[in-house]
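To keep things clear, I will list the structure first and then write my remarks on it.
A single protein chain has been removed from this complex, and every other one stays in its place.
This part shows subunit A:
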Amino acid sequence: MTNTPEKRTLTRRALLQQSAALGAIAVTGAGFIAAPNAAWALEVTAISEHQMVTLLQMARDIYPHDQVADEYYVVAVKGYDSTENKAFVAEGVAKLDALAQQTGAASYVDTKWEDNRVALLKQIEDDAFFQTIRGGLVTGLYNQKAVWPIFGYEGESFSMGGYIHRGFDDINWL
């Protein structure tokens, strides 16, 4: 997956020893976010680990597909780790966390149930922050060719001669 933490030797064990203080999605090291099972890891430079984990959780809550692993959502949001997006992300995440704190949670990602997180997102869904993240996901998530097979979508068929001899009319349950 994307940026493996080679520059700093962060072992899977070291990762797991750090508490998953930022929710179930990921554990963090200094400048790193990684899957609890170490299936992927991402280095952040401009925005904080907490902010990136928040974007990742938002992506999962906005377009939840339980059969789609986190790594595809990471691809869809990692571009927000840039100096030009820093203030925009910081402001959006701070507002979302402040709303979470009114419910007694430490933060949005600390809000345990999806329904409760969705209720927080509903409160910001007209904000430019939410709409930018959501709009970006429409292509950022669903236009990843690696995601298509998970939904059964086969993409182009020209290189295989189309479906004329490969099941364009193979439906068998009508």
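The rule is simple: a contact is a pair of C-beta atoms (placed from the backbone, for glycine too) under 8 Å apart; a residue touches a chain by one contact, two chains touch by 3 or more; residues count from 1.
The criterion applied here is as follows: contacts and distances are computed from a predicted model.
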(request) One chain of this complex is missing from the view, so tell me which of "(2Fe-2S)-binding protein", "Fructose dehydrogenase large subunit", "Spore germination protein KC" or "NADH-quinone oxidoreductase subunit D" is its UniProt name. (result) "Fructose dehydrogenase large subunit"
(request) Name, in rising order, the residues on subunit A that touch the hidden chain in the full complex. (result) 61-65, 67, 118, 125, 134, 138-139, 141-143, 147-148, 151-158, 161-164, 167-171, 173-174
